[in-house]
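Handing you this structure, nothing more for now.
All protein chains but one are shown in place.
Chain naming follows the written order as A and B, and within any one chain the residues start at number 1.
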Amino acid sequence: MTTLGPMGVEGVAAAARVTSVRRRRHGSTPASVALLVISGIWLFPIYYMLIDAFKPNNDLLHYPPQLWPAQWTLANFQEAFKVNGAGPTVPQPSFLTSLFVSAVVALVVVAFSMAVSLFASLAVARFNFRGRGTMLVALLVAQMVPFASLLIPIFIELNKVGLIATIPALIIAYVAPVLPFTIWTLRGFVASVPVDIEEAALTDGCSRLSAFWKVILPLIAPGLVATSIFAFILAWNDYVYAYIILGNSGTVFGQTEETASVWLFGLINPSRVTPWGELFAASLIFTLPVMIFFLIIQRRLAAGLTAGAVKT
Amino acid sequence: MSGDEPPAPAGPGGAAPATPRAQRRLVGRWVPYALSSPSLLVLAAIVGFPLVFCLVISFQEFGGYQLVTGGPTIWVGFKNYQDLFTGQFVPVLVRTLFFLIGTVGATLVIGLGMAMLMRRAHTWARIVLTVVLVAVWAVPQITAAQIFIWIFDPVYGVANWLLSALHLGSYLSLSHNQWYNYPISVLALAGTVVVWGAVPFVAITLFAGLLQIPEELYEAARVDGAGWLSQLRTITVPLLTPILLLLGVLSVIWDFNVYNQVAVLQNVGGISNQTTIFGVWAYDVGFVGNNYGAGAAVTMLGVLLLCIVTGAAVRMMVRGTRT
Partner (left out) sequence: MANVEYRQATCTYPGMSAPAVDALDLVVEDGEFMVLVGPSGSGKSTALRMLAGLEMVSSGEILIGDRVVTGAPPKARDIAMVFQSYALYPHLSVADNLAFPLKQKGVSEPERTQRVLEAARLLELEPLLDRRPRQLSGGQRQRVAMGRAIVRQPQAFLMDEPLSNLDAKLRVQTRAEIAALQIRLGVTTVYVTHDQVEAMTLGHRVAVLRDGVLQQCDTPRRLYEHPCNVFVAGFVGSPAMNLDRLPFDGTVVRVGEVAVPLPGAAASAARQAGLSEVVLGLRPDALFPVTAGDSNGAIRLSGEVHLVEDTGSDAWVHLNTPGSPAPLRLVARADARHLPSVGERISVAVRVAEAHVFNPTSGLRLGD
């Protein structure tokens, strides 16, 4: 299971394009009904998280469980954003701080990997240099390495360099899985911009640099958006690396910074009762950016940009 | 971190890139090298080097002492591996195998079923499901696991309530439906969370693949008297085999390395040592046990196993494209 990949991107785009299939049979009603039922089942956990975020704690710890809130409250959200966190026994940094940490990490990962991979994809897509073939193979291989496998050596490496438990360390660690994918994808986008257009820009008075800036960049914008979102989601959602490399409060290394995913993980603790309402309120906030991004990419990718400029 | 990583890029339309139009030396020869070197450096440092380093560590005794003091690591050859084989390797592997069969199988079957239904349904029903699937896809694994924990809470959970409302509770012969007391139910629950989150990607991709099968094939089959099961066997599955294979391989890779969902579940109950699957095992041995050498060994074993499985599948895929 993954957040998003090149094939998934295509798949979502195809599903979104569905309405333009020319020869359509009539939809079959039993199939549609079945689809609705399945949608309901699949949606249920999200739905349940949604309503439980707004239920007061008494109603949550109630049997039989309410499938629709009898009362609505914002208390869970207030609780989640309290400075001293939840639970009587474990003082922890606030959810807000952890959100901030997650955001900083994710955004820097995006900025850094975008910049670096943009240059690399330009090189691979537009130039024929010695070592290009090897580089492409290396990119492919790098994408097949399971992210989790790198945890231990990266941890030891960072520890040796003294960077463990710092935010820069986490940023560096996330770049590993992001970079091969972004270079590969951006390469495809850059390659799809016809060389003619670049040459036209040159004869129209652009230097190579301004041709890149004014012509190529706007045309690969969808690719940049998609890969940025992918990088963001990877960094935002991850737990293991955030826990090991950055840590959480109360571990051996005594750090007090953690990302939101670590904060959420820590709310369930066998030593005490889990504050479900607060957990779901916080989870909702945590999930929101990702869900919004996903819905954005889905529609964007169905549009093409270079159609019509070059007669094909 | 099993889930949130990029899958293999090879896929429909994503074939190996053609050689670009040769740059006729309008810029200096150094330009492409300059452009690509930052990435290469980063990749070498963060992907290449750790891989090699991991291999090296797996042959060393590297524990908490070495970590803190940077002291000398002792070369112990295959000792780490031996300890693993005589230790937990077999039970973990068996557990992981069953887990994999369950999750990958369920994901592919459910995904295919959804895709086929999507093909036949009305457009609006299709859109509804697509939106739901995308929303599910977006939910982080930690959150998904936590929601499911709550749904399956022994006292207040919806699951138990539903089961008793349907009078099914007794059939499961679990005392008071204590899901977290039994390793098998914990793993099954973890598997459910994994499948729940994995199906969207598979369903949507398979649907895209189904769209490429011409309708005429099905019409011809119907004229020849084939029922839906026959059509499935003779048209759908054979034509989708390349995609199914690819998705299968990807699913195996991801589900093999599942950590997050199982870790969250293990946090609830206390039966960790019986629910550890491969992805969790590396973490346990390395970080919990403070034995990084052994942890590295587990990691390398995992990579090796995956290479074998992936290699066989990739070869099959390549052979398939050659016919």
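Everything that follows uses one rule, which is that contacts are C-beta pairs under 8 Å (C-beta built on N, C-alpha and C of every residue); 3 or more make two chains touch, one makes a residue touch a chain.
No experiment lies behind these values; they were computed from the predicted model shown.
Of the listed residues A:Leu43, A:Leu139, A:Leu170 or A:Leu219, the one in contact with the hidden chain in the full complex is A:Leu219. Touch with the chain omitted from the figure is made, among A:Leu36, A:Leu61, A:Leu136 or A:Ile197, by A:Ile197.
Across the interface with the omitted chain, subunit A contributes residues 194, 196-197, 199-208, 210, 215, 218-219, 305-312.
One rule holds in what follows: only the chains that are shown with their structure count from here on.
Rounded to a whole number, the gap between the C-alpha centres of subunit A and subunit B is 17 angstrom. Against subunit A, the residues of subunit B that register as touching in their complex are 1-14, 16-23, 26-27, 29, 31-33, 35-36, 38-40, 42-43, 46-51, 53-54, 57, 62, 67, 70, 107, 114, 117-118, 120-144, 146-151, 155-158, 161, 194, 196-199, 201, 204-208, 211, 215, 246, 250-251, 253-257, 259-260, 263-264, 267-268, 270, 279, 282-283, 286-287, 292, 295-296, 299, 302-303, 306, 310. For subunit A in complex with subunit B, the touching residues are 1-8, 10-12, 14-16, 18-19, 21, 23, 25, 27-29, 31-36, 38-39, 42-43, 45-46, 48-49, 52, 60-65, 67, 116-117, 119-120, 122-129, 132, 135-136, 138-140, 142-157, 159-160, 172-173, 175-181, 183-185, 187-188, 191, 195, 208, 230, 233-234, 236-241, 244, 261, 264-265, 267-270, 276, 279-280, 283, 286-287, 290-291, 293-295, 298.
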